[in-house]
Structure formats: C-alpha cells, structure tokens
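Below is one structure. I have some questions about it.
What you see is the complex with one protein chain gone and the rest in place.
Our next item is chain A:
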Amino acid sequence: MSIDEKTVAKVAKLARIALPEERLAPMTHELNGILNWIEQLQEVDVEGVEAMASSVHAALPLRKDELKTDETGGGRPEEVVANAPRTEDHFFVVPKVVE
C-alpha cells in the first residue's frame, strides 16, 4: 500500500501539523519509503493471534478516588498553569472558539 499526497495532507490535518505545500511531495516520498519497508509484515501469519499492547501482565492497579496532596493530586492550580503561554487567573487562554 502506498500513500498519495492527498492522503498525506489529510493525515497532516488530522495530526494538526501545518505542512507547507513544498514539503508535501518530499514528505509523501519519505513516508512511502517507511511504509514500503513495513509492508513485509503482511507475510506473517497472524491468524488467531491476540494483539499485544503491553509486556506487563499485571492487573491495572486501582486507588481510592480521593484528592491526593502529592504531585499527582489536585489543588495546585498555580503550578498547573505556570508553564502556559497565556493564562488568566487559573485558566488557559486560547483564541475564541464560540461565535
């Protein structure tokens, strides 16, 4: 399966990456180089094989649904927004999205 420029443009849109017109052809060529090489996986018989998402077999651990005061916990709005390019009070500021 090879990928054409139209599909690359669509994928770039899905990935939210602005791809300038002059990059479209070279990027398509580069991606096809990778995809053609990956193609060899079609040779492998995967009938009845279970898909593997992780090498960890342990059950996902659960914790109590409560606010923690450690670094993964809430109650730290200043730190959450500290690195944002634009903020107001404890909010991230983005361009207007609702008319």
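Here is the rule we use: a contact is a pair of C-beta atoms (placed from the backbone, for glycine too) under 8 Å apart; a residue touches a chain by one contact, two chains touch by 3 or more; residues count from 1.
Note that in this section contacts and distances are computed from a predicted model.
Visitor: The chain that is not shown, which UniProt protein name from "RNA polymerase sigma factor", "Chemotaxis protein CheA", "Glutamyl-tRNA(Gln) amidotransferase subunit A" or "Transport permease protein" does it carry?
Guide: Options "RNA polymerase sigma factor", "Chemotaxis protein CheA", "Glutamyl-tRNA(Gln) amidotransferase subunit A" or "Transport permease protein" considered; the missing chain's recorded name is "Glutamyl-tRNA(Gln) amidotransferase subunit A".
Visitor: For chain A, which residues reach the chain that was dropped from this view?
Guide: Touch with the absent chain occurs at residues 1, 3, 7-8, 11-20, 27, 30-31, 33-35, 37-38, 40-42, 44, 46, 49-56, 58, 60-61, 63, 70-72, 76, 79, 82-86, 92, 94-97.
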